[in-house]
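This report concerns only the one structure given below.
One protein chain is absent from this view; the other protein chains keep their places.
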Amino acid sequence: MILSASQVDHKADPDRREGVIGNRPNPQAFLDQSPKLRLDVLDRLHDTSVLSATLFDRDLLVELAKLAAYLQLGKFPAAHALEDKILAAAFFEPSTRTRLSFESAMLRVGGKTISVADAKTTGVAKGESLRDIGQMFNSYADVVVVRHTEQSAVQELTEYLRIPLLNGGNGSDEHPTQALADWYALLKWRPEIAFGTIPDEFRLNIGIIGTPGNMRTVKSFLTLALLFPQNINHITIFSEMADPLGDEIRELTNASPIGIDFSQNLKQSLEYLDVIYMNAIAFLGDGYRFFGEEFMLDRDSKLKPDTVILHPLARGGELCTSLDETQHNLYFNQADGAVWVRQALLLSIFGRIRDVVPTTYLA
Amino acid sequence: MILSASQVDHKADPDRREGVIGNRPNPQAFLDQSPKLRLDVLDRLHDTSVLSATLFDRDLLVELAKLAAYLQLGKFPAAHALEDKILAAAFFEPSTRTRLSFESAMLRVGGKTISVADAKTTGVAKGESLRDIGQMFNSYADVVVVRHTEQSAVQELTEYLRIPLLNGGNGSDEHPTQALADWYALLKWRPEIAFGTIPDEFRLNIGIIGTPGNMRTVKSFLTLALLFPQNINHITIFSEMADPLGDEIRELTNASPIGIDFSQNLKQSLEYLDVIYMNAIAFLGDGYRFFGEEFMLDRDSKLKPDTVILHPLARGGELCTSLDETQHNLYFNQADGAVWVRQALLLSIFGRIRDVVPTTYLA
Partner (left out) sequence: MILSASQVDHKADPDRREGVIGNRPNPQAFLDQSPKLRLDVLDRLHDTSVLSATLFDRDLLVELAKLAAYLQLGKFPAAHALEDKILAAAFFEPSTRTRLSFESAMLRVGGKTISVADAKTTGVAKGESLRDIGQMFNSYADVVVVRHTEQSAVQELTEYLRIPLLNGGNGSDEHPTQALADWYALLKWRPEIAFGTIPDEFRLNIGIIGTPGNMRTVKSFLTLALLFPQNINHITIFSEMADPLGDEIRELTNASPIGIDFSQNLKQSLEYLDVIYMNAIAFLGDGYRFFGEEFMLDRDSKLKPDTVILHPLARGGELCTSLDETQHNLYFNQADGAVWVRQALLLSIFGRIRDVVPTTYLA
């Protein structure tokens, strides 16, 4: 290509260089509500596997988000905290986004990485027992992130591990660290979800487009939503499925005071939704199913002015790029925060928080 | 998955957390027999390629195992020893296990890694000359681990390299660093193999299930076994092949005082075997061949009480998991030790032993 000077020189266009678009809540405003970190809470993660979002109660989620916010603000230099640790990324189902996010998080806190980008193509996946695979990771790494197409494989693998396992997505089951990124964005956006009690008339209405029963990101997101009954009014599930919850999730929602609605009419519901959680794909057996046009959002959708949209990305046609420049776009902030919340998680799992957090920040 | 608290929290079950099962010989007991490292011996590895197990004589194997044992015990902090070095992992034939083991070893001693997990799918393997590939590694790395489906490729590649090459498995030929891991486990299990003379009636009988002539791990293991004629009585090869040794290995075994037997009846021989070396796969041309039922071991096999089993893993059906919890299981220890013996090898090849070993440990 023959480029003009401004095209050749990337930095010549300051507007494009700014780059960060959409809703960017301030981590400091979130921390101002509760500046002291509670180590007694975070210590519960020490040497612990993260299989399910059900591991987190409200305190643990909030304290982890606070640690992530401090890291994002650069308050605690943690660049050498995990220098003696190796993270193994074992992606039996490939996922560039999740793998790179974990690798980047590990490198940012000084750790090292070894990776299997696509275990499907290696002997590891061809009839090799999870027992022997577990033994391998015990010997080579200090923590292992696993993504697997089969729901049971991740749970079974922990039985053979001496090191913590982080579930990076197991079939249609769970994706707990994605849910941490989702809620890290929401808690920064509205700190009162974490720290206050929202007056009845302003309690949040959340819309989830997708099927918690068989979409892992949606399931893990909903699981964490149930931790905030005092501040969430209703959760509406928009799905084409006859039974979008499934038995497991229904058990959780039945035990919650938060009202759960079901609807197939997103457009009609937009006027009362404060948060909309979208997802490109329904994981149905071996394939993917895309939602129909009625579940698409664009700049002309009748959203309330302060409604925010979450999406784990990558997106399909369901989320129009015309929304990217608006304040509805919290999904870029959500993606940005993922790498910080994973750093916070890694520091906690290795029990290294005391090494990086000055005592003045401790409760 | 909806998990109970103990399922969610990995560390809640201390028995499972313990994790290490099977026979776990103590590295310290091994070192107590000969605590001083002989640098004059280890220096022979400086700047040297490891193509074949025949590189190692008895002294070199034993001193390398001693260095590995010290590293495993954490006696010498070596976490920054190779900070200025890059290891290239070049797997023209994919092998997750061997690749990650080398990468982990390099990272544990402070080095860095660049990797080709599956060179088959890249231009590198499509008619590109080994000469140009060698030139590439000369420029980008300080040591290269190569696995290749073709026996001759690894040897030929060294002709174009200015940096040491470690053979990570070349076709049906050799896998010398696997053999180092095998013997590191055995020497820890019975230090007298390395340091003493076992009385005639207790000299070891070793059974090898497989075909040294065309199985690289078996070939390299057998090559190192021949270094201990004073302590090994017989080696029995169990194979379905008419000529399991092949010409090259026969030349070695003919020159050795250790008796070599052949048998197709494993079960009948179990009563006298002290060590059994198994392997999942016979590498025959492009395919793999699995052994029949007569060569399988499980908890009901009539093993002597103190017999140990080695297996490079991953296993197929030939080695039943019912043996994992028994003292016959030395294969998990063997896998665990691989990463330590590879660290010892890397430190030796880069001539960095003096940098990490206090003089009090030197002979």
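Points worth noting:
Letters A and B mark the chains as written, and numbering starts fresh at 1 in each.
Just so it is clear, a contact is a pair of C-beta atoms (placed from the backbone, for glycine too) under 8 Å apart; a residue touches a chain by one contact, two chains touch by 3 or more.
Keep in mind it's a predicted model, so treat the numbers as computed, not measured.
Only one of A:28, A:95 or A:149 touches the absent chain when the whole complex is considered: A:95. Touching the chain that is not shown, out of B:151, B:233 or B:327: B:151 (per the contact rule at the top). Remark: the omitted chain is touched by one listed residue; of B:128, B:243, B:298 or B:325 this is B:128.
The omitted chain makes contact with subunit A at the following residues, 1-3, 7-11, 16-20, 79, 94-97, 100-101, 103-104, 107-108, 113, 117-118, 313-316, 321, 324, 332, 335-336, 338-339. Seen from subunit B, the chain kept out of the figure touches residues 44, 46-49, 51-52, 54-55, 83-84, 86, 88, 112, 114, 116-117, 119, 121-124, 127-129, 131-133, 135-136, 138-141, 151, 155, 158-162, 164-165, 173-174, 248, 251-252.
What we mean here is this: only the chains that are shown with their structure count from here on.
Subunit A and subunit B have CA centres that are 40 Å apart.
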